[in-house]
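Below you'll find the structure I mean.
A single protein chain has been omitted; all remaining protein chains appear in their positions.
Right after this comes chain A.
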Amino acid sequence: MAHVQIQNLKKSYGAVQVIHDIDVGIDEGEFVALVGPSGCGKSTLLRMIAGLEDVTGGTIRLNDRVINDVAPKDRDIAMVFQSYALYPHMTVEENMGFALKLARVPQAEIKARVAEAAATLNLTEYLDRHPRQLSGGQRQRVAMGRSIVRSPSVFLFDEPLSNLDAKLRVRMRTEIKALHQRLGATSVYVTHDQIEAMTMADKIVVMRAGRIEQVGAPLELYDDPANVFVATFIGSPAINLLSGRYVERDGAGAVDLGHGVVMEAPQVGAEPGQPCLFGIRPEHLEIAESADAADFTVEVIEPTGSETIITGRIAGQEVQMSQRERTDLKPGDVLRLRPAPGQVRLFDAETEARLK
């Protein structure tokens, strides 16, 4: 069990800097998800923790010891690769026992520990097979098993589920989470799937272009995004962002969306008339016949079974809302919508930072 502290971490490839001054702490037993769009440096950060990439600047500490220059083999860190990287010339059993064999663990103990991990992962009947004789999901489990048998200080995962089909991905997601709850091992999990991050992680680190945008618990990021990027990255369907001007009305905040539509908003430290973005999640729009509701013209209706996503326009701007109940709405219908109390988030139109 271990904790990791990353300070001012930088990485450059030649003249190109891909990681800019990253600061993040990973507590003992915590499951941290690194999310962000493709190319934002998630893998690079993970590989630096593993010791597979040189550190350009800053420090990485494992249990208060600086490990910048420690060889990967001496870090006691295990990693599950996106491609699984199973050794093709070894059986499942040899794959899983390889690290222990290198550590000169007695043969009998290796066998016992591999058998135990294989039982956990339902791999017992495949121990004698070679990786090429396994399905994608089984390979994925072998890759997990190879890490588990070592009981390392830290687990690293680089998009371990992205090669699986949708159904299996959901099942493995649950299995990995259950495994983490049982082993309680410190884990860093890279994904660009925000649902994976939301469902599995204790803490999410949102990255963009080599910088951290926000760190927090999944629901914290959902409820309290620091900027437009985080707000749109977390949550599906994505948050609605309507442009308008901040106004004050009866001593309370509001946003003028144009076309004579003014919607209630939290009171924030902004000048009246300042351009801003009015953020409201689709699930937080409710149908109401009150004075503070706005006209919503229905354009597209998408039933998913569990909910219905309705796309339309408020004040000429595209808005999505989602609804639990079945509906018999048709395109062209007009509803009156208002935000659920306390669910509006305002952002500066220029800096895209949250207005509070």
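Just so it is clear, contacts are C-beta pairs under 8 Å (C-beta built on N, C-alpha and C of every residue); 3 or more make two chains touch, one makes a residue touch a chain; residues count from 1.
In this section, contacts and distances are computed from a predicted model.
Think of the chain that is not pictured: of "Multiple sugar transport system permease protein", "Xanthine dehydrogenase", "Periplasmic nitrate reductase, electron transfer subunit" or "Cytochrome c oxidase subunit I", UniProt labels it "Multiple sugar transport system permease protein". Across the entire complex, the residue among A:V18, A:A85 or A:A238 in touch with the chain not shown is A:A85.
The residue touching the chain not shown here, chosen from A:L52, A:A119 or A:A353, is A:L52.
Of the options A:A103, A:A119 or A:V334, the residue whose C-beta touches the omitted chain is A:A103.
Taking the complete complex into account, A:I77 is the one of A:V4, A:I22, A:C40 or A:I77 that touches the chain left out. Contacts to the hidden chain, counted on chain A, fall at residues 50-52, 71-73, 75, 77-79, 81, 83, 85, 87-89, 98-99, 102-103, 146, 150.
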